[in-house]
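A single protein chain has been omitted; all remaining protein chains appear in their positions.
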Amino acid sequence: MAIVRFLIKRIVAIILTMSGVIAVAYVMMYYAPGSFFSSSQIASALGQLAVQDPHAYQVTLKMFEERYGLDKPLWEQVLKYIWYSLTFNFGNSYENPNVSIISQLKVALPISLELAFGSVVVALIIGLPLGIIAALKRNSWLDYTLSTLSMTGQAIPAFVLAVLFILLFGVVWPGTLPINGWGTFGNVVLPVLSLAAPNIGTFARFVRGSLIEVLRQDYIRTAQAKGVPYWRMIFRHAIRNSLTALITVVGPTFAFTVVGTVWVEDIFGIPGLGKMLASAFGNLDYPLAITSVYLLCMLVMVTNLIVDLCYAWLDPRVKLE
Amino acid sequence: MADALLTVENLAVEFQRNRDRIYAVNGVSFSIAPGEALGIVGESGSGKSVTLLSVLGLIAENGRITSGSAVFQGRDLLKLRRRELEEIRGRDIGMIFQNPMTSLNPVMRVGDQIMEVMLTHHVASPKEAYRRTIELLEEMGIPEPEVRFRNYPHEFSGGMRQRIMIAIAIACNPQLLIADEPTTALDVTVQMQILSLLRDLRQTKGMAVALITHDFGVAANFCDRLIVMYAGSVVEVASRAEFIRRPMHPYTLALKESIIEVGHRHREVRAIPGMAPVLTSPPNFCAFADRCPFAIDRCRNERPQLRSFGNGHGVACHRAEEVLELVH
Partner (left out) sequence: MAVVLEQSPAVRPRPQSRWLQAWRRYSRNYFAVAGLIWVILFLLTGIIGPWIAPYGYADTDFLNVYQGPSWQHIMGTDNLGHDMFSQILWSTRFAIEIAFGATLVSFVIGVILGLWAGLAGGITDMLIMRLVDFMYAFPSYFLNLILVVKFGRGLLPILFAIGITGWAGYARLIRSLVLSLRNSDMVEAARALGASPVHIARKYVFPNVMTNMVVALAFGIPYDLTAQAALSVVGLGPAPPMPSFGNLVANANANILGYPWLLYFPAGIFALTLLSFQFVADGLQEALNPKGGN
């Protein structure tokens, strides 16, 4: 089966890539001054604990030293760390040495997934029709307005938009929509909009361009010559073909959105993976920081794999290889 | 001609390109009788495709029909609304195009593309449409039609794709098939196969065919009657026999000489000097004058009208008589 072979090949590639990245990162960190993984780093990260409870401090320090094999040679440490990462054995964080990272992830990861996928879906739902309208009414004032708006959405990064939303709903119209926290539907609206806005612009512009291109194709004229009614021609022939091209931008867009969740979760106080990453970097909590980077990158790579599968499924000319 | 299938009268089409207005078709009139094979010959840019595409409302959006009528079965196609025209396209008038490689929807199974035309016009139930599609594929000489039904266009060769295009065009048994350079993009041997397929279809189904081509040889071989177009005007119209016996327009003479006669002693290809013009003002002169060895001052100042020379032979040339005398 071509598809099974393709999947195995790609998954192996992802594992190899991630291992390579971890190895390079670890070695780089090891040799750079003030290594991430050294007894002194850990000790300083646990400084507070040392004051509060010297005994627990000793135990925790020992635990971290043993986990990362800090007394072993470098290559052993690297292999150990790669193995931990690939088996999703992330250990504990410096900040909360008693709680395993994986148990924190069980709460945080679904939230980030919901945000990331939700905003891409919202962007598709809004961006596609805008792009289609712009393409069908090309060179009209409507098209120019939509194109300018799309470009504005693309140019303003999610974190600026998020802050502007907070200004709007925290200061100008306080109480209309929650600007902090997670759990209700209202909490979802602003973060998803902040993340979706740039993607709406990207999708709308891309669909406009590809639909205009498709409408010039010979097979559109064939459909018209067959007497296919206009709107059916647009949907069945033109849009269907421009969507296959759109799939190729969904991958990079998703990566962009995953990065955006870090900002948006931090700004709106959403307890997701992005917020976790942001505070881990802020507190120099390396196990947690590197784990969240690792997982977000995995998410991007797996999504790219899914996108490639969709592309092959939508466009019969594409062969999986 | 009261019994004509399609009568085009004084058709004019313009295109807007940047700041220029291009006069692509300038007062073209002709008619096609039921079951007739009409050849429309001209260089690229002569307006031969635009003439027929505009009749079906298929020209690009920067094009505009400025005058004329095109009566098909008692109705003027140019006056119909989009909906009404859509009903005629594909059902009463089928079309095939120059480039079979790009004329089929790449993400749709070919069988579905053939079925679509029948379902669109409600000439068959889905089940019947499927059966008929298989029949059509067989008729087109495509082996294993049930398997090929489920294939996508990229899995076919150019010749095969053109056969599928023909299947789409004739699926509803139209009375008129417009073939726009159907063999230009194909190998010579495949060209022959496609042309003989079209010829068979015409005989068995009795449909009229309008063959648009730049290849005078192909047209003379296939058609009963020919129209030669130049710069958006008809310069000569006559039956095949008349064309072979006494072509009169200097442009037709030049076209005939530019045919490569394979197997002939003199394999000389004589290109017509100069280039086909693009008109940016309505022609009140003979557009061929600049390339014509017979041109006189009058040709540059007065547009020649189509004049009848008997036997349905018409020529638009001020000097047709002299040309006839000189050449024959």
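For clarity, chains are labelled A and B in written order, and residue numbers in each chain start from 1.
One rule holds for everything that comes next: contacts are C-beta pairs under 8 Å (C-beta built on N, C-alpha and C of every residue); 3 or more make two chains touch, one makes a residue touch a chain.
Predicted model only: the values in this text are computed from it and were never measured.
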>> Can you tell me which of A:Ile132, A:Ile267 or A:Ala312 touches the chain that was removed from the display?
In response: A:Ile267
>> Looking at the full complex, which residue from A:Ala56, A:Val163, A:Val249 or A:Cys310 touches the chain that isn't shown here?
In response: A:Val163
> Of the listed residues A:Ala25, A:Ala43, A:Val249 or A:Leu309, which contacts the missing chain in the full complex?
Replying inline: A:Ala25
> Tell me, which residues in chain A touch the chain that this view leaves out?
Replying inline: 17, 21, 25, 28-29, 32, 36, 138-139, 148, 151-152, 154-157, 159-160, 163-164, 166-167, 170-171, 212, 252, 255-256, 258-259, 262-263, 266-267, 277-279, 281-282, 284, 289-290, 293, 296-297, 300-301, 304
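Quick note on the criterion: only the chains that are shown with their structure count from here on.
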>> Quick check: how many Å separate the C-alpha centres of chain A and chain B?
In response: 54
> In the complex of these two chains, what residues of chain B are touching chain A?
Replying inline: 56, 58, 82-83, 86-91, 94-95, 97, 99, 102-108, 116-117, 120-121, 152, 154, 165, 168-169
> Residues of chain A touching chain B in their complex?
Replying inline: 217-219, 221-230, 232, 236-237, 240-241, 244, 314-317
